[in-house]
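A protein chain is absent from this complex, but the other protein chains hold their places.
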Amino acid sequence: MPFELNASIYHYSQVNNLIREAIAKGEKELILTGVNGHRYLFAGVSAEVRAKIYGTPGLDLGCFMRGPRLEVFGNVQDGAGNTMDEGKIVVHGMGGDVIGYAMRGGKIHIYGDVGYRVGIHMKSYQDKVPVIIIGGKAGDFLGEYMAGGVIILLGMNTIYPERPIAGIYLGTGMHGGKIYVRGKVKESYLGLGLKPYPLDGDDEKELERLLKEYCDDFQMDLSEVLKEDFVKIIPYTHRPYGKIYAY
Amino acid sequence: MWLLKEKIKEMSGCGIAGIINVKGELIPGDLIIKSICCQYERGNGLGAGFAAYGIYPEHKDYYALHVMAQDKSALEKVEEILAHKTFVNYKEPIPTKKVKTIKNAPLFKRYFVKPKFDEEYQMVCGEDEEDNYIVSLVMDINEKVEGAYVISSGKNMGVFKGVGFPDEIAEFFRIDEYKAFIWTAHNRFPTNTPGWWGGAHPFTILDWSIVHNGEISSYGTNKRYLELFGYKCTLLTDTEVVAYLLDLLIRRHGLPLQLACKALAPPFWMEIDEMEEEERDLYTAIRVVYGSAVLNGPFAILFAYNGGLVGLNDRVKLRPLVCAKKGDFYYMASEEAAIRSICPDPEKVWAPKAGEPVIVELEKGVIPNQRSYLEGRPKEVEEDALRIKCQYIPLQSS
Partner (left out) sequence: MASPQFSSFYPDFLVQRIWERCIKCKRCVKECSYGVHVWDEKKKTLLADDSKCVGCHRCEAMCPTKALVIRRHPSDFREHALWTPWHIKNIYKQADQGGVLLTSTGCAQPYKNYFDHLVLDACQVTNPPIDPLREPMELRTFIGPKPESLEIEKVNGKFRLKKRLPPLIQLEVPIMFAAMSYGAISLHVHQGLARAARDLGTLYNTGEGGLHASLYEYGSNTIVQCASGRFGLHVDYLNAGVAIEIKIGQGAKPGIGGHLPGEKVTEEISKTRMIPVGSDAISPAPHHDIYSIEDLRGLIFALKEATEYKKLVFVKIAAVHNVAAIASGIVRAGADAVVIDGLRGGTGAAPTMFRDYIGIPIELAISAVDKRLREEGIRHRASIIASGGIRNSADVVKAIALGADAVYIGTAALIAVGCTMCQRCYTGKCPWGIATNNPELIKRLPPDVAYEKIYNLVKGWALEIKEMLGAMGINSIESLKGNRDKLRAVGLTEKEMEILEVKHAGE
């Protein structure tokens, strides 16, 4: 029997305490219902647990967390996966702004669209490679300052047919990691020093591996996703801002 | 011309004396005069004063406001405010006697009053609200009425003070005609100014009265701390600060008297570090929360209220304090001689430890409106500086 909690009657701090207590008792499966605006759920939790979250979690879902696998039945608000270390957040819905800020490991899978500044300042180090996959479209500044990790943008499950797949300043300040975009992006939308490249063999293997897991999460057809070509966006110069100082 | 308003904080050295009868029996004024005058050398004729408890039994339920004013017009302004803000049950000039050496004395008048609240509010308010109201009223008059000061404001007690030697001030106010169950007295040695009537001790707020020997080096910190709680330090002396700190800690924050004294003169960290955990937590918390209330620098103070007399020294004993007991009487003074002059054969004479308060309370139920602060009391609501203001509308600055 999973541990079940109706969050609607609690303050976020109490919910987090109850979660931590349950985990300390050895619970591995948690179900949170009645979630609405509860901030910081699973903040800093270091444990291999699974949780199903029903409702709309508030700011910074899973921030600093290391290990939990959260499945959200609803949309997530701003800051989900903030500085997340390990674990996974699967969102059966849309995401707000600044998802996965400074994320250093784990995965965030979002079925639909996301807001501005998603995946900014992601970093990878040694075996830790953070991944964000967005089924819909993204706002401006996707992957700003990106230093490592992978962002995949599909543009498929969107409620904004009129918008471009990604906003302006895509990957601006990016100096590491990769952004894969399904279909084409306007080069004028890219940040300084970036270029779209065709995928090589390794890229294709990586993309397929990551997307298979994504499609499993949302019961999507992988072959349908792979029908269209992807481009890879990476920096073409090591230091686009190198010559800005006078000594 | 005597000065009523002095702009610079005073510094002074002094002598102090106090007597209490724990059964509430009245002590004639002669005794305290004798005791303080014995310490003649500790003053320089620039200030003396007396506080007496139990002197107005016929007005025991009214706040007795002793008002000092430089002229009639200042007094009129005060009366106008009192008429507007209080019910004045009775008023009269404070009886004085001509003393050759005292020239240009201000006018003294006393008013026995109750707060005037809105009718609706009147229904719900108790002693605390009344006390807070009077505190605000006194602060307001002292701050805003040029040339007038409320020098005491407790029930059934009063303060008499001015510029002169203690015998002169006693004669001027006819102290020998009063009888009180607690007396305190002060003999002043100000260092930097001609002395002024408002700067003499005791200092009071409600029924708290303080006589003080010493200089508080932490004045600047204490003053700023008190301002956070709506106290206005208008009299520019250390002693005023002590009075307000006691009012804040004991009456408003409800600290037990013993702990309030410990907040003012806390144990050293090396002592706290060696305490058992529970006590260590308590004293750490006192120092952390009331750090800005610490009275730093040399002091010996006597403070009295409707129910007790307390003597307290600074924590490294930079000012003298001696205590004695005989029967129902307790004596405290700067010098043992001051005690022996009125009680030649006490049962016990002792020198209190630095920072360790000597607390003498009356026996239970011996006087009207008796207060006891030994146990402290639970705080009802979070107090803040704003709280006073919402109950009491301050005067417009003129």
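All chains are identified by letter, namely A and B, in their written order; residue positions are counted from 1 within each chain.
Just so it is clear, contacts are C-beta pairs under 8 Å (C-beta built on N, C-alpha and C of every residue); 3 or more make two chains touch, one makes a residue touch a chain.
Quantities reported herein were computed from a predicted structural model and do not represent experimental measurements.
Of the options B:I286, B:V322, B:I339 or B:I367, the residue whose C-beta touches the omitted chain is B:I286.
Across A:A7, A:A51 or A:V98, the residue that sits in touch with the chain not pictured is A:V98. For the chain left out of this panel, the touching residue among B:G24, B:G154 or B:P298 is B:P298. Only one of B:G220, B:G327 or B:P368 touches the absent chain when the whole complex is considered: B:G220. Interface note for the absent chain: among A:A7, A:L30 or A:A43, the touching residue is A:A43.
Residue positions on chain A in contact with the hidden chain: 12-13, 16, 20, 39-40, 43-44, 46, 59-60, 63-66, 78-79, 82-83, 85, 98, 101-102, 104, 117, 120-121, 123-125, 128, 144-145, 147-148, 173, 175-176, 238-239, 243-247, in rising order. Those residues of chain B that touch the chain absent from the view are 8-9, 11-13, 191, 214-215, 217-221, 224-225, 227-228, 253-256, 258-259, 268-270, 278-279, 281-282, 284-292, 294, 296-298, 315-316, 318, 375-376, 378-379, 382-386.
Here is the rule we use: only the chains that are shown with their structure count from here on.
Work out the mean CA point of chain A and of chain B, and you get 67 Å between them.
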